[in-house]
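For this depiction, one protein chain was excluded, whereas all remaining protein chains were kept in their positions.
Let's turn to chain A:
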Amino acid sequence: MVLTNEFITQKLTEKFGEAITNIEEPYGLLTFEVPKEMNLKVMQFLHDDPDLQFRFLTDLCGVHYPDQTGRELGVVYHLHNMPENVRVRLKVFTNIQQPDVFTATKLYESANWQERETYDFYGINFVGHPNLKRILNVDEMDYFPLRKEYPLEDQTRIDKDDEMFGRGGSI
């Protein structure tokens, strides 16, 4: 049996129905979104189902979309089924006021530091994480630097027109 994107989508919608949204295939990689309270259930299903067996967490990272009100912060999981060599990308979104997402450390040991990194840069609070503290930045830091409201360059500089470098001065 070949594990195609259609088959995975069908399996997921059979099990979770309407909860699986925004199904896309950018550059062939199946991408979908699940509600944030269901991320563990879906990952557990992807992990355990005898046909799916996504047992390897390749990557976990955060994203910040300041324009999406109510779902500003995202967590992106890249899962891999090594024997069949298929990847999927799973996303959850949360609001920025109370960014709680369940931790995947129970399923994947490798999620530990990656979640700490995501917390460090985006402030996403992984509920149930055994040791959620900053990892790359100093402990005393009181903001989350990769959020878009922190501009990279000093905005008071007037010798540089930021419009010429990418997208405007405010981001």
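Simple rule for what comes next: a contact is a pair of C-beta atoms (placed from the backbone, for glycine too) under 8 Å apart; a residue touches a chain by one contact, two chains touch by 3 or more; residues count from 1.
The rule we apply is simple: contacts and distances are computed from a predicted model.
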Per UniProt record, missing subunit out of "Electron transfer flavoprotein subunit alpha", "NADH-quinone oxidoreductase subunit D", "Multisubunit potassium/proton antiporter, PhaC subunit" or "ABC transporter" is "NADH-quinone oxidoreductase subunit D"
Per the whole complex, from A:Leu3, A:Met43 or A:Leu57 the residue touching the absent chain is A:Leu57
Even though one chain is not shown, chain A touches it at residues 26-27, 29, 31, 55-59, 61, 63-64, 76, 78, 82, 85, 87, 89, 108-110, 112-114, 117, 121, 135-138, 145-146, 150, 152-153, 164-167
